[in-house]
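One protein chain omitted, others in place.
Right, chain A next:
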Amino acid sequence: MKSEQSVYESLVTLLDRTIEDLAPADIELDSDLKDDLDIDSLARLEVVAAIEEHWSIKVPEEDAEELRTVRQTVHYIIEATSTPA
């Protein structure tokens, strides 16, 4: 199983690459994707697409809608990557 820290670090890099005007230093585990990081609905779709590509997983739309914070997202990725497909 992947560690929270390593997934978190990869996610920060991915957010920095995907979202304009986002400083990696502003990202914390408990940051709210919308309220703290200003990730709008279009950007959210891009982040999900980037996560799917990076970790080779499929994130169904209903799951994606539930992800509100960086921490939730990290844990979702850990779970999804540790479950055999």
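Operating definition for what follows: a residue touches a chain if its C-beta (ideal position, glycine included) is under 8 Å from a C-beta of that chain, and two chains touch if they have at least 3 such contacts; residues count from 1.
Rule of thumb we're sticking to: contacts and distances are computed from a predicted model.
Of the names listed as "2-oxoglutarate ferredoxin oxidoreductase subunit alpha", "Nitrous oxidase accessory protein", "3-oxoacyl-[acyl-carrier-protein] synthase II" or "Transport permease protein", the one that matches the UniProt record for the absent chain is "3-oxoacyl-[acyl-carrier-protein] synthase II". The residue touching the chain not shown here, chosen from A:9, A:26 or A:46, is A:46.
Summary of contacts with the chain left out: across A:22, A:57 or A:80, the touching residue is A:22.
With the whole complex as reference, residues 16-22, 42, 45-46, 49 of chain A touch the missing chain.
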